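After the structure tokens below, expect a handful of questions from me.
A single protein chain has been omitted; all remaining protein chains appear in their positions.
By written order: A and B. Residues from 1 in each chain.
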Amino acid sequence: MTSLKLTNLSKRFGGVVASEDVNIEVPTGKIIGLIGPNGAGKTTIVNMITGMLPVSGGTIHVGDTDITHAPAHEICRAGLARTFQNIRLLGEASVLDNVMIGFHRHETSSTLASLLGLPASARETKALKARTMELLAAFDLTEFSDYPAGGLSYGHQRKVEMARAVATNPNFVLLDEPIAGMNDVESDALADIFEGFAQDGKGVLLIEHNVRFVAKLCSYVYVLDGGKLISEGTPDHVLSDPAVISAYLGGQDA
Amino acid sequence: MSNFIAGYLPLFDLYCLHVGLALSQFIVLRAGVFSLATAAFAGIGAYTAGILAVDLGAHPVLGVLCGTLMGMLVAMVLSIPLARLRGVYQAIATVAFIQICLSLNIYSESITGGAMGLNNIPKTVGTGTLFVFAALATYMIWAIEKGRLGRAFNTIRQDEAVAASLGISIRKHQMLAFAISGALAGLFGSLEAYHSYAIDPRQFGFHLLITVLSYVIFGGRNSVIGPLAGAAFLIILPELARPLAENRMVIYGIMLILVINFMPKGVADTAIDAIKARRLTAKRGDSA
Partner (left out) sequence: MLAQQLLNGLVVSGVYALFSLGFTLVFGIQRILNLAHGAVFMTGAMVAYYTVDGGGPLWLAFILAIIVSGCLSVLVEITCFRRLRKTGDEEFGGVVSSIGAGLVITTIAQQISSTQILRFPFETFPVVIFRFWDLRVSMLQLFMAGAALVMVLILGYLFYKTAFGRRVRAVTDNERAATLMGINPNRIYMQTYFLAGALAGAAGVLVGLAFNSISFVMGEPYMMFGFAIIILGGLGSIPGALLASVIFGMVQTLTIAYLPSGLTDTIIFAALFLILLVRPHGLLGQEDAGNLGGRR
């Protein structure tokens, strides 16, 4: 079984230490939680894993492959996909087009075919459209396929972003606060989808502020504060850890 | 009647040539590169073809082929350093590149004819050829738009982080966009050389940059209709009335300001969006 493994991962922004000696392991088929107060450094970790921020120290491995310094697009090809905390869709493009680009790494028609408009290119576009529609159906988004993604409700936009990430057919999905701003019905529907990911054999790293949601879904939880891991273990263990409680209370005071 | 057509033929020739250059500008912008180097690539193509024709008496087919390849090659080389830059920095670097080409051209008088330009190029390219190439170029850009490359270009332009996170190599695609842009500009530059007897360095400077950029901005930067419509409008408009023709550049300038401020997507793309939106509303009405 492969896993996504962070070893002594560190990041400094000038003088600010955003993460220090973080060790996290995400096995496939499991949902792993990452929680922590605002500014704890959670997003920074996702950005480092996905190659959007250079790493200051430590390593990142997928299975035996070292991806610490790989460029972002190769990291995707190593089987990692992410969503963004502040949703990043192509606002004016349709939902269909937004999700369709997720299939990019599986496109096989040659550059020449695309340049010359050969049948292979048209066939591929058509096939991808069909696959995208299937995926949209799985996320209950079919009726929105032609609408500009930017005009959708917040919850739907999150789902579009997730569908796009899944389209890359990743082994690991990194979700940065995927249910922020959703109501209970919407978030329950997403919980089912996340469990579906795990059953498909994907490893999920779930960043979330809603502790109840994390406790329900995750088999193992890491707690970050000030860039350092202050606790880890099963949800029950972590949530009763005095260090975690004080970090959250302290965080709320500030 | 035939007089009437003959009177407008030069305009049509100009349109075909400029559509090619507009598409060259269009494709880099579409891939999210703020390059303004099309004028320089066109000059490189034109001079490659012109020198081959005048000094070596080369066959036009060979000249056009070499002009195209040269434009493409230079563009690909240029894309390597430009990949390090973004936004206005790219724009400045490409403008500097145009200046370098221009001054090198004037300096290398023995090869290029210097400021006097290159004369006595046999006129072998006529309206038919220009039209065929313009149509082919349009088809190619349209095909790109419909396929894998168009999707990748679109994503890169709108959000590089998203593109990279989906496995799209920004460097590779932008280099490809440059290669296409350089090839198109080189092609239409060399056609221009074979079409007009003479070329001179100033033809491929700031003025051409502005003209070509105007077409794309005015028409639109998203759909291939944009540059076609933009070039048509801006070439025909000044012909409609004498005062307009005399103030051609003032009109271009005012158009640039008005369009980028009030219709930033360009006329054609705005219209296309409006049609799409109307269709969606109609669909919603049906299903309700």
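Note that contacts are C-beta pairs under 8 Å (C-beta built on N, C-alpha and C of every residue); 3 or more make two chains touch, one makes a residue touch a chain.
Bear in mind that the values here come from a model prediction, so they are computed numbers and not experimental data.
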Chain not shown: contacting residue from B:Leu14, B:Leu85 or B:Ile272: B:Leu85
Residue among B:Leu11, B:Val77 or B:Leu104 touching the omitted chain: B:Leu104
Chain not shown: contacting residue from B:Leu21, B:Leu118, B:Ile144 or B:Val162: B:Val162
Those residues of chain B which, in the complete complex, touch the missing chain: 32, 34, 81, 84-89, 91-93, 95-97, 99-100, 102-104, 106-107, 157-162, 164, 206, 210, 213, 217, 247, 249-250, 252-257, 260-262, 264
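One rule holds for everything that comes next: only the chains that are shown with their structure count from here on.
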Whole-Å gap separating chain A and chain B, where each centre is the average of the chain's CA atoms: 39
Contact set on chain A toward chain B in their complex: 50-52, 71-74, 76-77, 81-82, 84, 88-93, 97, 100-102, 104-105, 107, 109, 111, 113-117, 121-122, 124-125, 143, 146-147, 164, 168
Chain A contact footprint on chain B (complex, rising order): 139-140, 142-144, 146-152, 154-155, 158-159, 161-170, 176, 180, 273, 280, 283, 287
